[in-house]
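Okay, handing you the structure first.
Just one protein chain is left out here, and the rest sit where they should.
Chains: A, B, C, D and E, in written order; residue numbering restarts at 1 for each.
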Amino acid sequence: MKGPLLRLLRPRRASPRPLLVSGSLWGRAQTAAVSHAYSTQAGSTMRPTGRYPIPNKKDLPYDIVELMEEVEMKSGFLPNVFSVMSHRPAEFRAFFAYYNAIMNKEKGRLSKADKELIVVATSIVNRCPYCVIAHGALHRIYSKKPALADQVVVNWKLADLSEREQAMLEFALAVSHADNITEEHFQKLEAQGFDREDAWDIGTIASFFAMSNRIAHFTDLRPNEEFYTMGRIPRDKEKAETP
Amino acid sequence: MKGPLLRLLRPRRASPRPLLVSGSLWGRAQTAAVSHAYSTQAGSTMRPTGRYPIPNKKDLPYDIVELMEEVEMKSGFLPNVFSVMSHRPAEFRAFFAYYNAIMNKEKGRLSKADKELIVVATSIVNRCPYCVIAHGALHRIYSKKPALADQVVVNWKLADLSEREQAMLEFALAVSHADNITEEHFQKLEAQGFDREDAWDIGTIASFFAMSNRIAHFTDLRPNEEFYTMGRIPRDKEKAETP
Amino acid sequence: MKGPLLRLLRPRRASPRPLLVSGSLWGRAQTAAVSHAYSTQAGSTMRPTGRYPIPNKKDLPYDIVELMEEVEMKSGFLPNVFSVMSHRPAEFRAFFAYYNAIMNKEKGRLSKADKELIVVATSIVNRCPYCVIAHGALHRIYSKKPALADQVVVNWKLADLSEREQAMLEFALAVSHADNITEEHFQKLEAQGFDREDAWDIGTIASFFAMSNRIAHFTDLRPNEEFYTMGRIPRDKEKAETP
Amino acid sequence: MKGPLLRLLRPRRASPRPLLVSGSLWGRAQTAAVSHAYSTQAGSTMRPTGRYPIPNKKDLPYDIVELMEEVEMKSGFLPNVFSVMSHRPAEFRAFFAYYNAIMNKEKGRLSKADKELIVVATSIVNRCPYCVIAHGALHRIYSKKPALADQVVVNWKLADLSEREQAMLEFALAVSHADNITEEHFQKLEAQGFDREDAWDIGTIASFFAMSNRIAHFTDLRPNEEFYTMGRIPRDKEKAETP
Amino acid sequence: MKGPLLRLLRPRRASPRPLLVSGSLWGRAQTAAVSHAYSTQAGSTMRPTGRYPIPNKKDLPYDIVELMEEVEMKSGFLPNVFSVMSHRPAEFRAFFAYYNAIMNKEKGRLSKADKELIVVATSIVNRCPYCVIAHGALHRIYSKKPALADQVVVNWKLADLSEREQAMLEFALAVSHADNITEEHFQKLEAQGFDREDAWDIGTIASFFAMSNRIAHFTDLRPNEEFYTMGRIPRDKEKAETP
Partner (left out) sequence: MKGPLLRLLRPRRASPRPLLVSGSLWGRAQTAAVSHAYSTQAGSTMRPTGRYPIPNKKDLPYDIVELMEEVEMKSGFLPNVFSVMSHRPAEFRAFFAYYNAIMNKEKGRLSKADKELIVVATSIVNRCPYCVIAHGALHRIYSKKPALADQVVVNWKLADLSEREQAMLEFALAVSHADNITEEHFQKLEAQGFDREDAWDIGTIASFFAMSNRIAHFTDLRPNEEFYTMGRIPRDKEKAETP
């Protein structure tokens, strides 16, 4: 991907290679699992993806098409959030630049699974179907724990979480509820090994999805069907199924 | 741009140069738009602006320094949100890109005052000091109604609003509350002359500030003192004061 | 249905046929999967099923053992609710007698899938892991809709429900919230073809699970692992997997 | 009563002793005051007892008639819950079997008055007229404290309760609110001398009435007039009144 | 019980001194008016009436002693609110002046029973023991309906109220909840025959007791024991009891 998003994200580096291709994010090895995050599919024709019209590729700016095609090529389907946000290219770029900055950030103590768990736990508060279903799927894939996201959706306090994960979600939910965040909140995180930069990461993910959940609600963004079953069957079994 | 914000903040100074003209941020045409939001000041030394360390300019990427200096030069002060967000340059860029895309969007039926009113009405729900105080100030300036933001902060249903403004805030608040948004919500907007694109604008502003309010909470972002009094005194009087 | 559960309820009648065997539930091949409704398993040794001690079979009354063994034999596992409730035999009998009277009632307009949907929709309000996970599984099996229960868990108003199902859940949730139930509530049901007897059924299921959810909370009743994946894979695929 | 209810509950055992007769509950001396718990009366003709039709005795199964007549004979009136539930005989049996198992359980540290206090305190949360009025009456009778139930209805935290009673109600209300029940909840009970079996009793009563309150709402179950004044006048005075 | 309160309760008795004579606020003739609400008793020695010290009569201003003695003489007991408020004579005077102005107002469509019903219905929202118990007693006496206040305490929407009473309480509760009061609220009252002056009366009673409830909470004002049973026994019976 060339273009504004790339430039926004990594403006100083001349980047001959498309943005999301290199690196671990959309790299080949991970593609199978991750690509799902956001990819394209024909199936979205039968049911509306959302409430707003979705532009044809030919009417979209080049950088957006390029990104969507790359995602689509490497994954099995294009997550509906790409389609719905493409209705507003400038917002599409800013949205995914922000998403990329926090969800694909390499530094810090949050694993990919941690981040997805935060998304699931905060999005269920806002009862956002897309965010809960899609990121529940991503959590299953990254964590290799097929039941944990479901547990968190029902009742995070009773889920099979480590104390570290509990502290992380407690902070994330306080941010998501727009609580006043005090030093005590930070200290609870620190007791589990998270520093202030990790707190920023947790807080920003919770805040970003506070936004995403609401955009999903007013655009009536629907989860792709693929998300419901992704990551529920252990890899070996999955392979066995598709000889 | 002959800086509307600039003029708002320090109306007496002639400003021959547009606020945020050139620069890498998002290309020539769009640049000016962004600056509006905020500007610089030395006063932030006496009280903490927020909970996270604020980088020295020399440690910040060029494009961010350029933007902040231009804002600071042309306005009387740098709104604290710039300082606080500069702790994370990549997020800074995405945050203000998004802000710019929605708050400085030229098309659509929302005036600048309408947009600020949405920010005030939704941010009070989350009890965000920075967002309410800063955007209350901006509303006073854009609307030239010195009391309306205060009224909305206390009780928007009892404020001196037009039916059109009431419908706009009702939609914005439904989004802010993460309510399920139904066709009925859109129809109420349409009855007041807002089409689906305006609804997207209202919904996105409400969603973006759902995020901003929460970031402000965990970073402990404090309003600059200037915001409390901005726009409270009619222009004529203000001029009279400074012969 | 005839059998041990029946025997509990109407003990005078000799019942030579086992409880969950006959019937259309899912036909012979499926029994193992479904019986699950409530059945036994060795796996429960590794993680605590609940907070209270679970009696050994030898210490349980004959009728309770008989029921549990039958369930266990025919299904692949014993749902944990049987184990946990067996701590109090008299309550076990009354609990399952009530459960049977409403969930296995043959008359009325509620299908098995309808009943499970009510359980899922009301149990998520109380954030009951066992009830949501176990009955979500049963709903998938009875309805053959693998995604609907997940949708209802997140946000029933946005789920792919018929108007009839929406009316049914609206009534069930009003009962679950302990709202005052008015004639208007009944009229909304009637508009979807439910009569007063159906309303009783819906209301009683919602009420019974208001109890069950709370018992599950104080006993810390945990869902069996089997429930998480039950009914997610279409039949054909499932068969293919197990030659 | 030659316990049809008993027979329901313990069907195989020949039970020469009638279920509710022996023991202090329905013993002769107490009958006048207590029988009220559930008994029959002609007065129910003038106002509807509930929303559903109440069967004629001749249309009811023998065991249910037997139970109701016994209650009616020994007490002054038939509590409306019997009439309303008789609309569904199978559910009637399970409901009263469960009720009997927990409310008339002889073992454990909960007195009859304790149990009624739990019912009052949890039923007021759900604003259930029948449950609050009827069980407030029973509490007055069992406790011989004519004002305490009224106090608990208004504000249990300000009522004249012992620390033991406060701990009991705090646990019961946590269960009633469908809170997650943690070890800390049990420890607070233990500090007041309640063990885990008592906790089960408290939790089950709270849970059972979570169900009853909701059934009462959708059936529009109304309290018998007798309940309003029962137990308000000291026994001596009462006797004096009726020479 | 003899006295002004009694007289209120049993109005047929000739009362040689006018109860509510015009004149200056705390003039002799008027005193009795205030007393109505309440009366005196020695019993308050055994349990604390409230959290603040209660002055000795000799330390109280003459007008307050005079009022309290008259109330005490004519009634059987001094309601605790008089004792507790006497801690602050200036506030005592203003409190009872306001009380008198609204509760003993002769004009308008609200009966004494109506006013007490408003107090009960709004005070239960704030869970105020004194206000609910004392004014529930007064309602029983004025209305001669011994069960209605108890019903309203549990669930006013299910109480045996006329449509007129329901409209009255709906308005009172909206005021008590500090809702925005709109023209629609007034129109609903008008549909039941209440004009704007009646609305003021209802609204002021609800507002005054919003204050009283809170004062009762921080002073820990306790209801006198007499209130629990007042008005529960029909007049004839009461006479029979006290030959």
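The working rule: a residue touches a chain if its C-beta (ideal position, glycine included) is under 8 Å from a C-beta of that chain, and two chains touch if they have at least 3 such contacts.
Worth saying up front: this structure is predicted, and the values here are computed from it rather than measured.
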Open item on the list: I'd like to know which visible chains would be in contact with the absent chain if the whole complex were considered.
Closed with: A, B, D, E
Open item on the list: Please identify which residue in E:60, E:78, E:110 or E:128 touches the non-displayed chain.
Closed with: E:128
Task: Among B:94, B:124 or B:169, residue touching the chain not depicted - done: B:124
Open item on the list: In the whole complex, not just what's shown, which of E:57, E:144 or E:196 touches the removed chain?
Closed with: E:196
- [ ] Determine and list the chain B residues touching the chain excluded from the picture.
- [x] 124, 127-129, 132-133, 146-147, 150-151, 153-155, 158-159, 220, 225, 228-229, 232-233, 237, 240-241
Open item on the list: Under the stated touch rule, tell me which residues of chain A contact the chain that is not displayed.
Closed with: 180
Open item on the list: Under the stated touch rule, tell me which residues of chain D contact the chain that is not displayed.
Closed with: 155, 157-158
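The rule is short, and it goes like this: only the chains that are shown with their structure count from here on.
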Task: Any chain in contact with chain B as well as chain E - done: C
Task: Minimum number of chain-to-chain touching steps separating chain A from chain E - done: 2
Open item on the list: Given that chain D and chain E are copies and touch, would you call their interface same or different according to whether over half of its residue numbers are shared?
Closed with: same
Open item on the list: Please tell me the distance, in whole Å, between the geometric centres of chain A and chain C computed from their C-alpha atoms.
Closed with: 34
Open item on the list: Could you work out how far the Cα centre of chain A sits from that of chain B, in whole Å?
Closed with: 27
Task: chain C residues counted as touching two or more neighbouring chains - done: 127-128, 155, 158, 180, 220
Task: Chain pairs in mutual contact under the definition given at the outset - done: A-B, A-C, A-D, B-C, B-E, C-D, C-E, D-E
